[in-house]
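I'd like to ask you about the structure that follows.
Only one protein chain is missing; all other protein chains are in place.
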Amino acid sequence: MATTRLLISCPDAKGIIAAVAGFIVEHGGNILYADQHTDSLSGAFFMRVEIEGDGFGLTEATFADAWQRVADRFGMTWRVYWGTRLKRMAILVGKEGHCLTDLLWRWSTGELTAEIPFVIGNHDVLAADVSRYGIEFHHEPVAADNRDEQEDRIRRLLRAGEIDLVVLARYMQVLSPGFVADYPAQIINIHHSFLPAFAGARPYHQAHERGVKLIGATSHYVTHELDQGPIIAQQTSAIGHRDTVEDLIRKGRDLERVVLATAVRLHLQDRILVSGNKTVVFE
Amino acid sequence: MATTRLLISCPDAKGIIAAVAGFIVEHGGNILYADQHTDSLSGAFFMRVEIEGDGFGLTEATFADAWQRVADRFGMTWRVYWGTRLKRMAILVGKEGHCLTDLLWRWSTGELTAEIPFVIGNHDVLAADVSRYGIEFHHEPVAADNRDEQEDRIRRLLRAGEIDLVVLARYMQVLSPGFVADYPAQIINIHHSFLPAFAGARPYHQAHERGVKLIGATSHYVTHELDQGPIIAQQTSAIGHRDTVEDLIRKGRDLERVVLATAVRLHLQDRILVSGNKTVVFE
Amino acid sequence: MATTRLLISCPDAKGIIAAVAGFIVEHGGNILYADQHTDSLSGAFFMRVEIEGDGFGLTEATFADAWQRVADRFGMTWRVYWGTRLKRMAILVGKEGHCLTDLLWRWSTGELTAEIPFVIGNHDVLAADVSRYGIEFHHEPVAADNRDEQEDRIRRLLRAGEIDLVVLARYMQVLSPGFVADYPAQIINIHHSFLPAFAGARPYHQAHERGVKLIGATSHYVTHELDQGPIIAQQTSAIGHRDTVEDLIRKGRDLERVVLATAVRLHLQDRILVSGNKTVVFE
Partner (left out) sequence: MATTRLLISCPDAKGIIAAVAGFIVEHGGNILYADQHTDSLSGAFFMRVEIEGDGFGLTEATFADAWQRVADRFGMTWRVYWGTRLKRMAILVGKEGHCLTDLLWRWSTGELTAEIPFVIGNHDVLAADVSRYGIEFHHEPVAADNRDEQEDRIRRLLRAGEIDLVVLARYMQVLSPGFVADYPAQIINIHHSFLPAFAGARPYHQAHERGVKLIGATSHYVTHELDQGPIIAQQTSAIGHRDTVEDLIRKGRDLERVVLATAVRLHLQDRILVSGNKTVVFE
């Protein structure tokens, strides 16, 4: 059952909630959820409203005109998602399949609601895991001497597929600044540490070397700075002196797949707003 | 800085949020937080609004008259808390001091905002822990042959102290139905298990006997049925085969004090609404 | 690289560790891990020793004769597992595939080391998920009027397959006492609650009805009493008032698959000893 989701950010002011809720009721809408947050440091206001599809008198064609008066009054940045069209998600993978297969499994059960037109692999070892779900698999190997061309090919695929969300499910390749700039807050990565600890390569090796007593995983939006983007979800898990690097890798897989799936679900449900380099997550 | 908190429950309907927010803005109020929840099974709607003290044009004296029109329109049950008066909390204890001293420590740091006119002890071993905070301690031992008189004395103390919230910090005595009925959703108990498992006496012994791999603690409102009231907060902690009953008791203390303090803080901040035998907790 | 695992239980006494370790070194063995536990209530002693394959002078054929002298001295019950033969595991499933596919995925990555000759399904909806791993799928539907015959067929399959471990991955059928008696501490079930809370049918519905603030999952050995067997692993996860029964089911899947996989891994690595109705788990 389709719902309409309205996401707003603007400077805090008296009367925003009343104005938004009043507008919706005026057009026959029923609010299912309304969450808001004021960042007391910056004075920024964030709001997410989910409106029942039935009975709402505005449509994709008529909403903007009617709404603009409210938006202008408070200086709002806003987006609206009509449940009538599913988001289109592409997954980029390397050799490790645990995050990919977990996402596809959740998608197949209805836990993740999106269209997945294709998966792009830097290697082809996961092709069968993808095609069994009836999803196309593109093998686009990146090497030192073809990096730019391959990225161009990938970007063409994403554009042709009208992709809204790119998920890096242990892709292990750094995207160029131009690529990242084309998809602001639309590329989600999973990093296998509790960032900002152990950014960069081989975080489980770093964790083992340092002798920490917990490992973690972090899902975040990708920005031009490696492992520095806005964090969406994090979890940790206890480890001990008996655990080898291989044990950390094994235990970490369970963290990674849950933390990535959480971020993807929150994004697909339009529950994340970006505020500077942080996220506001309306769960 | 005082804020005004409005708690509402009513049958779900279109336009409630708009009406509430419109009313507040109409009277010059600024909404700091607004949370709502609809129970899809019962169709009940719950809302909590926190309004900035500054600028709000209504007072304890004038609010009800102005508000009644909105309340009547939607058939609301409602309460409003003016930050100008602190809640008055009494703590009842037995011999075990860990929950009591934790509550008093949090209170002394400002984490719990309330007046604590007195603590009532079934034993007197904790008197010094109380009086060092400048709080009165009443020793009211309950025995088989004075149960009714002692409960009467305690109820008189609570009435005389104009107590709003009674916290059973490991009190270990069952209150009579009449006592409980006088304080609906105003008596918070800590039970040292993850209810509904191990209700009743000696839950750590029961847990050890059953061989569970985690222990828990549950804070809940007291109702006439023992350990059956609406649950406010729960946590669990891992244990293993090496843990004796004494280890469970020791590890459990850390759970109990956190879980009880959480419930008390949520209650003092008017974040809990009771819905049948469940709670809606606006964190 | 194969290791030999020796599991011992006996009345506690002085000198057991010295005798066991002395015996192993006498036969050229290198101890990789040695864990022991004394139950202070019952006075029972439990020990698990893992011996490096290389250099150990005893074999499956010669061990028992040599060892009997030590075993007799302390009245030991003991078992020894030679890494030369993998355990043989059968999985029984119903309609819900999340535990099954998780087990098979872990098995395919080498996280679970066993032979899986076949999976038995009460329904056939999961046949393709099984056969893609090259594992046989037997569809053996159980109905009210064929319960005994079907159980006989299943038991014949298990015997023919020389099965050591039966995993009930949301099988949803109760096994007869005779079946259970044939596989003592060799049948692992996953129950979707934190037992002993919400035993029996529809635990997520029970949990939602009661208004708990956490849900859980429990893996345990099956005994003749439903949901009463020795608990191997348990975990819980926080929920809130917004969560519907469907949300609990979704969140619970993540718990169930981790908790079941943990129990299966511990069993396959011979890390579990049963002590009365409890487990000693040497992690």
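Going in written order, the chains are labelled A, B and C, and every chain counts its residues from 1.
Operating definition for what follows: a residue touches a chain if its C-beta (ideal position, glycine included) is under 8 Å from a C-beta of that chain, and two chains touch if they have at least 3 such contacts.
Keep in mind the model is a prediction, meaning the values are calculated, not measured.
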In the whole complex, of B:95, B:132, B:156 or B:224, the residue touching the missing chain would be B:132
Out of B:26, B:60 or B:111, which residue would touch the omitted chain in the full complex? B:111
Residues of subunit C in contact with the chain not shown: 14-15, 17-18, 21-22, 24-25, 28-36, 38, 55
Touching the unshown chain, subunit B contributes residues 98, 101, 105, 109, 111, 132, 250, 254, 258
Spell out the interface residues on subunit A facing the chain that's missing from view. 37, 39-40, 194-198, 210-214, 216, 230-236, 240-242, 244, 275, 277-281
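Methods note: only the chains that are shown with their structure count from here on.
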Could you give the separation in Å between the centres of subunit B and subunit C, each centre being the mean of its C-alpha atoms? 42
In subunit B, the residues touching two or more other chains are none
